[in-house]
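Shown here: the complex without one of its protein chains, the others still in place.
For chain A:
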């Protein structure tokens, strides 16, 4: 690998290292210059990357299958053996941790993401197209984040002083029940929200801020018949975005944070969204929405990300 370093020529090994994200910045630029001039090499890089995406499509489903009891028990014991000083209440949120694990292991940065098992029973929408749609959704979320965090004056349409009002209004706009999760335990408070057009119809953007006035946004959209559960991560400049589908809704959490920091918040969002909206007194007009027919309601029960299958055990 080193022989060519001086001359700037790109080696075969470096092409692989480029695809695998194992090149440092300078050499990456050299490879990119080469790829721009050599279509055959560019095709190879693209094919290698596509192979990786296919591997993820084939095997990422394992991440959502709960391990056998024995494996789980051994994991716990291993943790006990290795982390002596770790006296936090262990494994109290297993499905959540598995969510975190899955998020960390899916292919990062690509438009690909992860098509989980049971992706689409209707078979009508090509998977590639769905994936594209969700990637677009994440992009919109990222752009919306940039845009509405750039100027504090216009950051929200409706403040969070009355959360029921905010949630009710956005639910009405979207034709679905949406709510802004409580992220207080990760240090962020809801400041408000706005309704936005997206590729998937009306979307809702919730904005949160922490004490340092750092802002994150949660973008909610309604994917076409999407009952697949994708966990994907994309980094656009300084904005990191996690996105996934839970039930009838797609979520994209965006912030100028590291992947790890954002993951902590994504976990909180995931947990809250799964638990459902806070039960206050239900607003009277919140009957199941009649205004809009909802063609995509045929989500088979039981298609869930990660897995709650261990819930019984944990109680």
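As a convention for this text, contacts are C-beta pairs under 8 Å (C-beta built on N, C-alpha and C of every residue); 3 or more make two chains touch, one makes a residue touch a chain; residues count from 1.
FYI, contacts and distances are computed from a predicted model.
Going by its UniProt record, the hidden chain of the complex is named "RNA polymerase sigma-70 factor, ECF subfamily" among "RNA polymerase sigma-70 factor, ECF subfamily", "Rod shape-determining protein MreD", "Carbohydrate ABC transporter permease" or "Putative tricarboxylic transport membrane protein". Touching the missing chain, out of A:61, A:158, A:186 or A:257, is residue A:61. The missing chain, though absent from the display, is touched by one residue of A:105, A:158, A:186 or A:257; that residue is A:105. Residues touching the missing chain, restricted to chain A, are 12-13, 16-17, 20-22, 44, 46-48, 50-63, 65, 67-68, 70-71, 74-75, 77-79, 81-83, 86, 88, 90-93, 96-98, 100-102, 104-105, 111-112, 117-121, 123, 126-128 (touch as defined at the top).
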